[in-house]
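Only a single protein chain was left out; the remaining protein chains are all shown in position.
Take a look at chain A:
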Amino acid sequence: MTATREATPAREAGFDEVHILWISEGMSCDGDTVSVTACDQPSIEDVVTGVVPGLPTVHLHNKVLSPTLGGEEFLAPFRAAAEGELTPFILVIEGSIPNEKINGEGYWTSFGNDPQTGEPLTLNWWLDRLAPRAWATVAVGTCAAYGGIHAMAGNPTGSMGLADYLGWDYRSTGGLPIVNIPGCPVQPENFMETLTWVLYHAAGAAPPPPLDDQLRPQWLFGRTVHEGCDRAGYYEQGDFAADYNSPKCQVKIGCWGPVVNCNVPKRGWMRGVGGCPNVGGICIACTMPGFPDKFMPFMDMPPGASLSSVLIKPYGAFTRRLRGITNRTVNKEPKWRHNRDVLTSGYDPRYRR
């Protein structure tokens, strides 16, 4: 990989055109592709039709949205890239990477066929050829980033995330580590925002996107669900929902929000609408490397919450009582608002004396 990087000419002015080679043939549900179509800040059509100023011309090759009829017509840019005949490209992987070493003569997933033998080509075959040539590599969704639901305990396919497969120290020809945008599915705006950052970087207009040690964009995943949750006020007052009929804090009925890096409650699901614990849906931690096994059974109280919810109780109950008193006071208008014959607001009409 190092050799490839050194072989790449130094880039000064940035690229005018970029191909996005999107493979969703991992252990995936295509939910991240579908999710991305929900974003309109910016929308996928904004990026593809070039209306976002300063971005390179983007050629999107995604199975679900492809205008082609499929097959070789669709695979042509992927085959060209694998031969080193198409640069630069951003490789987007959706779905976890299965272990094809445990497979005998079979395959867990494939993407097109070997033209010579007619046998299926596995995702892993493509990764081995495309990842070393990619200008940037993006893992969309928790499956591609960390393995996700299909890497659950007891799974037959030995699935893993992209960094587990390529190595956490992988660098693309553009010098970037894998860019992980976790989420199950990815929050639409989180993906498009990160993609546009990478594209601004490709255009030479921005530095590389700032990533944390789990290779997530820092500005999106730097805070916890709880820190952005509008039900956190209930938590502070020790006021917890006993079941799902309640608008209060859900930590005792399964919410993992206090320890999960995700911005959904703060941001909403799309255009500010929807969410998770902010709208009554327990956080099952679907953006996290430990998802899902470290959070199941989902509807049970997280072990840590049993302690913290007990600790907060006396303080919370006391604070809630005091706030109740103040709340009753501030729910009353001042006494000078009336319709009597005399003004009692304290105004002194000196000029009338």
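The definition used in the following text is that a residue touches a chain if its C-beta (ideal position, glycine included) is under 8 Å from a C-beta of that chain, and two chains touch if they have at least 3 such contacts; residues count from 1.
Throughout what follows, contacts and distances are computed from a predicted model.
S.K.: Report the protein name recorded by UniProt for the chain absent from the figure; options are "Cytochrome d ubiquinol oxidase subunit II", "Protocatechuate 3,4-dioxygenase subunit beta", "NADPH-dependent glutamate synthase" or "Hydrogenase large subunit".
M.R.: The UniProt record for the chain left out of view names it "Hydrogenase large subunit".
S.K.: With respect to the chain omitted from the figure, which of A:Gly54, A:Gly71 or A:Gly324 is a touching residue?
M.R.: A:Gly71
S.K.: Decide which residue listed in A:Pro185, A:Pro289 or A:Pro302 touches the omitted chain of the complex.
M.R.: Of these options, the touching residue for the absent chain is A:Pro185.
S.K.: May I ask you to list the residues on chain A that touch the chain which is not drawn?
M.R.: 25, 27-35, 37-38, 40, 43-45, 48-49, 63-76, 103-113, 118-120, 148-150, 152-157, 159, 184-185, 243-245, 247, 250, 264, 269-271, 273-277, 279-282, 284, 286, 292, 296-300
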